[in-house]
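First the structure, in the form of C-alpha cells, and then the observations on it.
Every protein chain of the complex appears in place save one, which is left out.
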C-alpha cells in the first residue's frame, strides 16, 4: 500500500495520545510553533502531560492554553519566565507547586533530545558545570576540564511545524523554523508535523531537511495565524 | 577586510600542516573523496601522520598514496581491508607493524568525530558492547542495556570534498557526497574543502549544507577525475 | 539434501518485509532480497552512507559518481528519497529508526549473538563498517546465510566461535534449509525446506532446535540460481 502520512484534520493527528504523555513541542525565537497541533492536543482534554518545550510560555506559542486548562504536570525547558509584567499561567501554577519544572541550559536541552533520537543514553557536556542547574548531576573530568553527565530525553509525542511536506512525511523548513523540530521528531514514538502546505509531488531530495522516516502524521494548516 | 577563504591551488591549502598531524579525510561508498587535496598533502612529504578515514584503502580514494609514501603512522577507520586479491599497501604495512590501526564501528567513528566538533568529550553507545572492538573500553548499564563509553576525535586538518562553495566557505554537496565531511570539518583545527566550483555569488541560504564558519580554505578543482 | 537456492533464500526473506518498513540490507544475499519485495509493499531501503530510499541500480548512462550506496554501487533514488550525512545516518540506525536490517552472517548463537564481520583472515585487515551499529540497534535483525559452512560445519551454534558483531540481536534466520526464529528458549524452526527432515536439520545445526507446532514447508517459487 503506498505510504501516505497525510491526515485531514489536526484532531485525527492526535489519535492514540493518552494521559501522562511526554510531549515534545518545537518553536524558538518566534518561529516554528505548532500552534494548530497544540490546540488539537488541548482539545483532547488529557491530564498529567509533561511538556518538553524550550519556553514554558512564549508570546508566539499557545502552550499556555494546555497549562491554563490544567493538563500539564511537568515542564522541561530552558526558559520558564513569561514576557508580561504579571505571572504567566505557568509561573502561577509553578509557584503554587502545581507544576513541576526542570530547567536546562538550552544546548543541553537540545542535545538531550538529539541523544534520545540517536540512541545515545548519556553524554558529557561542559555546560552547567559549577552551577545550580548541575546540582545533583554526576560530573567527571576529561583532560583539564570538568563535565556534567546528561541523559537522553525521549517522548511519546512530538509536535513540530514545518513549511512544506509530502505524502511520505518529508519536511522542508523556512529560515529559522526548524530549531528543535528535527531533533524532537527523532526522539518521540509518535511524531506529527503541521505544515503550510502538503505538495502533491514528493519533495525534491535536496529540499528535504527532515526525512519522512521520522514523521508519522502530517497535517496541512496553511499560514501561521 | 571582506572574508575570502578561496585558495588558488591545493598546495597552498596545505600551508602550515606539520609532521605528526591528525588528518580527517571524508569519503564513503565511492563519493566525497578529496583526492586532489590528499595528493597535495602527499606532496608535502610529511611524516607520522594519523589518518582518520572510513576506509584505510578504497578503490575510489588515493589514501594509499600517503601510505605507500611511508607518511602514515596510524589509521583510525571502520574498514581496513583492500578490495584487491593481494594485500593493500595498508595491510602490508599493518602486518609488518609499521602502521598502527584503530578499527571502530562506523557509527561510533562518525559520532566520535561529531562529538569532537560539538564539544562533547565522551558519550555512551550500545554499539560494540560485548565485542572485541570494545575490549578495554569502559562500559556502563543504563536501564536494561549495556553501553560502551566512546571519547571524541579531533584533528589538526580535515580534508573534505563538496560540490559548490562560495568565498565564505559555505558548502553544498551532491547526493551522497557529504558523508563524513560535515562532521570532520567541525572537528579539525584547519578544515579545507575541495569543490567542483566556487560560485561568484554567495550560496543561497537553503542550499548551504555546511556553514563556512567551519571551513578555513576552499579550492576549486573541477570534476572528479 | 539440497535445500532452496540462493535466489529462493533471498525471495523467502523478502516475503517478511512488511509494508511501510525502513529496511537496511547488507551486501550480497540481503541486497538481492530487496529485489524480491512483493509488489504493492511500499518500502524504503536505507543505506549506511545516508541514502534513505535507494532505488534500483542506475543504468550506465544514468550512473552518477555521487549517487551511490554503502557498497559503492551507483544507484537511483525512489520517490520520496532523501539523503543525510553519515552522522545523521548512524544516528538514525542507533536510534532504532531502522525497522529491520537483513545481514549476512558466519555464525548465529542460540541466544541471538551474531558473528558476521571478522573471519580472522590472517592476511587481511579488519572490516567492520556499519555491521555492529545495524546489528546492535535495528529494531529487528534478520540473517540470511547458508545453514552450514562449505566444509559442512554448522553456523547455528550454542555459542559463536568467531568474533561477535553484537550480542543477543538476531531475531530471524533464513537459510537454505529453514526459517528459524531466535526466541528465549533458543532456535525455533518455523519453516523447513522441501524434502528436509527435522532430524537432518538438527544434524546440521550446532545447537538444539525447537520446532514450531505449525512448522511447515518453505513455499518458494522456482527461481533459477544466478550465475
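Going in written order, the chains are labelled A, B and C, and every chain counts its residues from 1.
Keep this in mind: a contact is a pair of C-beta atoms (placed from the backbone, for glycine too) under 8 Å apart; a residue touches a chain by one contact, two chains touch by 3 or more.
No experiment lies behind these values; they were computed from the predicted model shown.
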| item | value |
| --- | --- |
| Displayed chains contacting the withheld chain | A, B |
| Listed residues B:90, B:109, B:147 or B:168, member touching the removed chain | B:168 |
| Residue among A:16, A:30 or A:222 touching the omitted chain | A:30 |
| Touching residues on chain B - with respect to the absent chain | 1-3, 114, 116-120, 166-168, 170, 186-187, 202-203, 205, 208, 211-214 |
| Residues of chain A in contact with the chain not shown | 28-32, 54, 56, 58-60, 78-82, 87-88, 90-91, 94-95, 101, 103-108, 110-111, 113-114, 125-133, 163, 173-183, 224 |
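Following the convention adopted for this analysis, only the chains that are shown with their structure count from here on.
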| item | value |
| --- | --- |
| Of all other chains, the one whose Cα centre sits farthest from chain C | A |
| Centre-to-centre distance between chain C and chain A (centres being mean Cα positions), rounded to whole Å | 36 |
| Whole-Å gap separating chain B and chain C, where each centre is the average of the chain's CA atoms | 30 |
| In chain B, residues with contacts to at least two other chains | 111, 125-126, 175 |
| Chain C, residues touching no fewer than two other chains | 83-84, 91, 93-94, 137 |
